[in-house]
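Inspection log for the structure reproduced underneath, given as C-alpha cells.
Just one protein chain is left out here, and the rest sit where they should.
Up next, chain A:
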Amino acid sequence: MATIIIDCKTYEVPLGKNVLETCLNLGFDVPYFCWHPGLGSVGACRQCAVKVFKDADDKKGRLVMSCMEPVVHNQHLAVHDADTIDFRKQVIEWLMTNHPHDCAVCDEGGSCHLQDMTVMTGHHERRFTFNKRTYKNQDLGPFLNHEMNRCIQCYRCVRFYKDYAGGKDLDAYASKNNVYFGRAEDGVLENEFSGNLAEICPTGVFTDKTLKEHYTRKWDLTMSPSICQHCSVGCNTIAGERYGALRMIHNRFHEKINGYFLCDRGRFGYEFVNAENRIKQPSINGDVVERTELETRLEKIMKSAKVIGIGSPRASLQSNFALKTLVGEDNFYHGVSDHEHDLAELAVRILKDGPVRTPSTKEIEKSDAIFVLGEDLTNTAPIVALAVRQAVRQDLSGEPEKIHIQGWQDAARKNLQQQRKMPLYSATIHETKLDDICTSANYATPEDIARLGFAVAHCVDHNSPAPEHFPEALQVRARSIANGLLAAKNPTIISGAGCASSAVMKAAANVAIALHKNGIVVGLTYTMLECNSMGLTMIGGHRLSAAFNAVINGHADTLILLENDLFRHGSFAEVGDFLARCKNVIVLDHTKSDSTDRASVVIPAGTFAESDGIIVNNEGRAQRFFQVYESTESIQESWRWIINIGKTLQHPKLQTWQNFEDISKAMASEEPMLQNIDEVNPAVDFRIVGQRIPREPHRFSGRTSMHAHIQVSEQKPPTDDDSPLSYTMEGTRIQPPSAMIPFYWSPGWNSVQSVAKYQHEVGGSLKDGDSGIRLLEANAASSLVYFQGIPEAFVPLEHHLWIVPTYHIFGSEEMSAKSASIQKRIPTPYLLISAVDANIYHLKEQDIIKVSIANISYSFPIKINRNIPVGMAALPYGLCDAPINALPEWGIVETSPLTELHDYVRKTKVQH
C-alpha cells in the first residue's frame, strides 16, 4: 500500500497500479481514451493528464499522463488544478477540430464516451474555424458500420484487433491528422471478435450494423441480463428489445468468463429471434389453432397416449426438467446423438469425479502452458480461444519487472516481449486460427491426437498407459510437450466434444491427472457442443437410440420434442423414420425446422429473449438469463407451456407449480447434481429498498406513444412473476446484484465505460462478485484411475476417407446460423481433404467429390489443405445436408482415383 495525496487529501491505495486507475477507483472522474482496463496504457491520447508535485512544497508541479504514471509512496497529485483542467479541455478541443460533431445522427450519440469526456472536461467553445478532415468509409461486411470521420485516433481498435485478438486485417494507415483505421481495402473484417470494436471504440466509428438496420437509441431499449446461447462458454450479455423485436446484444462484464468481450457469433447471432421462420402461433396439422383448442386437443392426445419426451441441449434446465417431470423419468430422453450423449457424460464424470479442477476462462488466461487436444477453439468456443491467446501473450519472463515496467504498460511490455510467448501446444485435425501462436501445432486424426495425448500423459507419469508402436519422432514431440507442461506452474489442458472422440477426451484427462499427480495445479477444460450440453447431462435421461427403440417396440407412440431439431442429431433416414412412426409428434420450439415440419402439433416456444431460464456452461457454471420482453400472447417459455399441459392433465407435481421459482425449487430437490441450483435465482420478491430493478433506463423515451397506434392510452406494462426485474423505467437506481444488471449507466458515464462504476476496482470483479454458481468441483478424494483403451494408430484405407466433423463459428451452430448477418458469413459447404488425397482423386479446389456415407451418396465441393492428415477428411457441421452426427465415419470415395499415383503417394506420404 502507498499513501498518496490528491488535491490535498490523503488516500491509502495499492501499489502496482497507475495513477489513472487509482483515481478512477477512488471515484475521481479523470477522462481518458486510449487506456482501457483490458488493454492497458499507451499514453497516446494525452487526455488523462494530472499534475504531480515533487513534494508538499512544490507548488508548480508538472503535467503527466496519469495512465502512464505509476503510483509511488508519498506521491503528491492534483486532478483539479487550473492547469490540468485547462489542458484536458484543450485535448478535447484538439480532438474536436476534426470530429464532425454529428452526434444527432451518430449511432453512438448519447452512449458515447467522447461525449461523456467532452462534458466532463467542460470544453464547449470551438476556436477551430476551418474545414474538417474527411475520410472515405469502408464496407466492412455484415457486422460493423464504419464512419471514419468520427475517429479521434485513440488506437484502441487496432490494439484490440491486432494485439489482443490476433486479427490481421485492420491497421493504422497514413500519418499526422490523417491516420486511418481500417482495412487495406474494403472487405469483411475477418477476425471472429470484430464486433467488440463497437464497444472498444470510444466514438461512433465502429458501430453495430445490425442495430443500425432498425436503429434505436440504446437507452430506448428494454434490456435484460442474458446469457449467450450460441456455444458452451456462456458469455454474459445484455439483450435489448424495442417494438417487439430484439435489437442488440452487448457485452455484460463477467470477470471469470468473458470479461469485456464477446465473439461475433454471440453478438450478431441474435437475429434469429426476429427471423421470418419464427413459430408464432400454435398449430395442429399445419392449421393455426387457438390456445384453448390447443389445450383441449393436447389433453385428448395425452390422455390416451404412451408419451415420451425428448429434451434439448439448447433448452434451459427448467424446460428440460419440466418435460422430464411431465413424461416421467423413464420416458425422458436426451435429444442428442448417442455419441454426443456419451461425450457429455464423460466430461461431466471426469470433472465431477476426477481430481482436476475445471478452470474459468479467466483462469485459462492466466495459465502458463496450454495443451489443446482436438478442439478448434476459435470455432467451437471462441471466447476460450481468445483467453488462450491472452495466456500466450503473457510475459512471465520477469524481464519487464527487472526494469520496473509494470503490467499495464502495454506498449513497453509489447516491445520488451518481442517474439517471446508462453507455450501453447495443440493437436488438431487441421490448421486453426491459434496456430500462429503455437509452440507446436500437430495435425492428426482424432485417433492419433488421442495417441499423442496418451503418450504425453505417459511421459508425465509412467503409470499412465503408453500407446503401442508409437513412432520415435512423435515420441520426441510428446516428450517435449510433457516437459513444457511439467515446467509450468498452472497449465491448462483443453479438449472437448469437437472432434467427436472419447479417446481424445480421455487422453486429455490422463494428461491432466498425470500433471496433478506431479503436484502441479493443472486445469482441465472440456468445451461442449451446445449452450446447455452440460446442464442436460446433469439432469439425466436416456439415450436417443432408446427413444427410437421405444417407439419401434411399441412402448411409446407419442413424442413431445423440446426445442430440438432431431435431424441435427441423427441420420436423416433414422430420424425421419422415427418421427413417422410416432402417432403424435408434439414439438415445442421457437423456430421452424425439419422436425417442426413433421410435427402434428407445434407449440410456439420463446427464445432466450422471451424466456427465463438457467443453463450450465462448460465450466459447470449455472447461470440465469432473464426474459427481455414478453412476446405476443401465444409465445411463451417451453417450461410454462409444459406446466400448462401438466395442469390440464392434473399432473400431481406440475399442477402445484406457478412460476419459474417453483420449478427451480423442485429441480433443486429432485436432481442430485443440481442441489444448489436455486441459489442462481434471486428470490422473486427480492427488492432493493422496496423497488424492482427496471429493465428500462430512466432516459427511455416514447413509452406513452410507442403503442399509440394500437391504443391511445398508455398500456400497463406486463408484470414479471418470475424475477425481481420490472418492464418499466421506474425502480431502483442502486446497483443490482451482478446477475441482475440489465444495463450499465452512471451519472456522467453514458457509454459502456460506465462498467467501471459497477466494479470493485476498475477492470476487476463486479462489486457484488461473480454471478452464477459452479456445479463441478474437483474431487480431492478422487478414485478416478487413468483411462485405458488407447486407439490404434490411424491407417488410411484405399478408396476411403475417414470423415470427421469440423466446425465453423458462423454456420455450425443451429440458431445463430439463422441470423441474417451471420448468414452472410457462412461458408459454402465443402469437404476438406489433404493435398495428397486431392492428387490421388485428381481433384482441384472446388471440384466435386462423391462420397458415400452409410450407404448414401453425397457430393461435396472440395477444399484442399496441406496439413490435414492423408486419408482423412473434415466435413463442416451444419453446413451440408450430411449425417454429421454419425461422424466420424468411413466414407467410400466414388470418384475414381488415379491408381498408380494413389499407391505411390499413399505409401510414401503415410510412412512419414
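What we mean here is this: a contact is a pair of C-beta atoms (placed from the backbone, for glycine too) under 8 Å apart; a residue touches a chain by one contact, two chains touch by 3 or more; residues count from 1.
The rule is short, and it goes like this: contacts and distances are computed from a predicted model.
K.L.:
The chain dropped from view, which UniProt name applies: "NADH-quinone oxidoreductase subunit F", "CO or xanthine dehydrogenase, FAD-binding subunit", "Phenylacetic acid degradation protein" or "Electron transfer flavoprotein subunit beta"?
P.N.:
Hidden chain, UniProt protein name: "NADH-quinone oxidoreductase subunit F".
K.L.:
Looking at the whole complex, which of A:25, A:47 or A:390 touches the chain that is not displayed?
P.N.:
Reading the full complex, the residue touching the unseen chain is A:47.
K.L.:
Using the document's definition of touch, tell me which of A:94, A:572, A:786 or A:890 contacts the absent chain.
P.N.:
Spelled out, the listed residue whose C-beta touches the missing chain is A:94.
K.L.:
Which is it among A:1, A:174 or A:795 that touches the chain not included here?
P.N.:
Only one of A:1, A:174 or A:795 touches the chain omitted from view, namely A:174.
K.L.:
Among the options A:5, A:188, A:411 or A:668, which residue touches the chain absent from this view?
P.N.:
Only one of A:5, A:188, A:411 or A:668 touches the chain omitted from view, namely A:411.
K.L.:
Of the residues A:6, A:20, A:39 or A:68, which one touches the chain left out of the display?
P.N.:
Of all options in A:6, A:20, A:39 or A:68, contact with the hidden chain holds for A:68.
K.L.:
Counting contacts across the full complex, list the positions on chain A that touch the omitted chain.
P.N.:
On the side of chain A, residues 42-47, 49, 62-63, 68, 86-87, 90-91, 94-95, 97-98, 127-128, 130, 152-153, 155, 172, 174-179, 399, 403-405, 409, 411-412, 415-418 touch the unshown chain.
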